[in-house]
Structure formats: C-alpha cells, structure tokens
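The complex appears here without one of its protein chains, the remainder shown in place.
Entry: subunit A
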C-alpha cells in the first residue's frame, strides 16, 4: 500500500484525507480497492463456477462450493425475473417469495437429514447456481410462448437438469449416503414452482 499523499514520506497518514465526500469524487480514497473487488463480485469466477456446476457429466467435487458467494445466484435470479418481464409476466415478487421460502425449507431439511451441518448461505448459493438452466428457458420464453407442448417439454428438461445438478452437489458436499433421490424430490418441487411461474402467466394455469 503506497503511503504517498500530500505530505512527504515520513509524515502524513494512511488515513483517507478528506471527508466522506471524497468517496464520490474522482480522486477517491488512498489505497481503495476497486468496487467490484470490494463487493466480492468476481465475474470470471462466477462464470467458471457456473460452467463447472452445469456440466451434467462431470464428477462433483465436494469442495466446489466451499466459497459460497451470493453474487452469482442473485444475478441469475434477477436475470430470470427480467426475462419473464420481457415476456410479459411481472413476477418479481413471486420469484423472491418462492426463492426465500424454498431456500429456508431446503436448509431445514438438509440440516435434519444429513450428518453434517450446512449453513444457509451455502444452500442458497447452490440453489442459485443450479437455477441457470431455468434462466435459459426464461430467455427462450421471451421469443416463443412456453404454453404448449414444446414449452412443457423444455420446462421439464430444465427442471430435471437443475434438480440433477443441485442434488448432486448437495449429496457430495454433505457426504450423504443413498439419499440422492430424497434430496432431489424437494429440490425438484422448488424448481417446479419456478417453472410454473415461467410457463403460466398471472391468472392460473391454462384451460384444457
């Protein structure tokens, strides 16, 4: 950290000289890290982790989610909601509610089912990263409506893909034995709710 400033090398301080308003100026504080790094948002890391998570043919390493960052999941949720907005469904609140309620339920269930404990941030992080196929389906829904056979099929495939990835990570991280289907079922229900939000618009399901 350089200690240069207005004063010569021996004096001065490492202290930001200036009031709080210098944070908004172009000079900024001395030695201040860049904003994205300060916030912990690391785009290349997010991309690398997403690609690693979503490849369905790889072996899941149990340390892959040791650094549970929430920036990626939040970004994915926001993109999902934006795509739905672009396709005519204003459902930010529903997505937030389903995500919150589902994450809390999965957190309780996993803590009770597994020998090891897991913390809530990691649960939310895993569930958020595995939402990426659903975001892809949401992007598709901007162009063509999902309320048809093709849409149903695409949604089912995305649910299965998301659930497969998430249950694999949970089973690997928590070292559960012979419980993958049991983890997959509630996670699948959660992603099914997301798929319902993306397929059916406000006002319920389509008629026959």
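Here are a few things to note about the model shown:
In this text, contacts are C-beta pairs under 8 Å (C-beta built on N, C-alpha and C of every residue); 3 or more make two chains touch, one makes a residue touch a chain; residues count from 1.
Note that in this section contacts and distances are computed from a predicted model.
A chain of this complex does not appear here, and its UniProt-recorded name among "NMDA receptor-regulated protein 1-domain-containing protein", "Transmembrane protein 50A", "S1 motif domain-containing protein" or "Protein YIF1" is "Protein YIF1".
Considering A:31, A:56, A:88 or A:153, the position touching the chain not shown turns out to be A:31 (whole complex).
Residue-level contact of subunit A with the missing chain is found at 1, 3, 7, 10-19, 31, 33-34, 36-45, 48-49, 52, 61, 63-64, 66-71, 109, 112-113, 119, 121-122, 177-182, 185-186, 189, 192-193, 200, 203-205, 207-208.
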